[in-house]
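The structure's right below; bear with me while I get my questions together.
One chain of protein is taken out of this complex; the other chains stay put.
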Amino acid sequence: MPLVRIDMHQHLADKRAVISAAVHRGLVAGLGMPEDDLFQIFRLHEPGDLVYSTTFPDADRDDIVFVQILLARLYDAAQKQAMGAAVVRELVAEGVKADNVLIACTENEGPDWFAPSRDFGQQVLSR
Amino acid sequence: MPLVRIDMHQHLADKRAVISAAVHRGLVAGLGMPEDDLFQIFRLHEPGDLVYSTTFPDADRDDIVFVQILLARLYDAAQKQAMGAAVVRELVAEGVKADNVLIACTENEGPDWFAPSRDFGQQVLSR
Partner (left out) sequence: MPLVRIDMHQHLADKRAVISAAVHRGLVAGLGMPEDDLFQIFRLHEPGDLVYSTTFPDADRDDIVFVQILLARLYDAAQKQAMGAAVVRELVAEGVKADNVLIACTENEGPDWFAPSRDFGQQVLSR
């Protein structure tokens, strides 16, 4: 149940849907995730909101697309790096410059997620 | 000192105060937190910003309220799940559909927090 936060500039507003789909394809391919496990929070930013190095660590950036992924601690380093590469490849295919993408994962555990099931909803409503 | 990020659609703007109070009651009840330990960041979103499965993992969603909670690693799995259930029950009592709520916790440690005390402020100002 990864939760993905994507922060990018306003000028990419019209590309939200394709960027959403591209990032998701990268996660599904890289992590072997179910396709319907889709949770993303986009945020479009005005100039001045996103502050970034144009060169660090070894990049040639002229814009930035931050992709922060919260996911359960189920994947090893190689899987996470493969997923990162897959996400970037998918974004490049949609016209995003590779160097402009910065991906950061944070991990939690299964019990850190709480998504009420249909049953839960009924239990609450019937109390 | 949990820090709670709540991302939801603009149409819930008028419910911010009741949703804020409901989430906080859930944390206080579920984790045994002090009532004045209150830190929340709301973000209202336009259509297109929040991308979500309407069914995963076993839900019937027609909207989404993301509740992401950063908290110190002090609570076991049962406590965190009880807190999640308490938050959802409180939100349901305010008219939010249970299935529309997705809660994700991330954990850090005590030294990862830095809140200057009154003393600190005075020390800095007197330098």
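So that you can tell them apart, the chains are marked A and B in the order they are listed, and the count of residues begins at 1 in each.
Just so we're on the same page, a residue touches a chain if its C-beta (ideal position, glycine included) is under 8 Å from a C-beta of that chain, and two chains touch if they have at least 3 such contacts.
This structure is a prediction, so every number in the text was calculated from the model and none was measured.
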Considering the complete complex, of A:A13, A:L74 or A:A98, the missing chain is touched by A:A98
Had the left-out chain been drawn, it would touch chain B at residues 1, 3, 13, 16-17, 20, 34, 36-44, 70, 106, 108-121, 124-125, 127
Residues of chain A touching the missing chain are 7, 43, 45, 48-53, 55-60, 64, 66, 68, 77-78, 80-81, 83-85, 87-89, 92, 97-99, 101-107
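Here, only the chains that are shown with their structure count from here on.
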Between chain A and chain B, the Cα-mean centres are separated in Å by 20
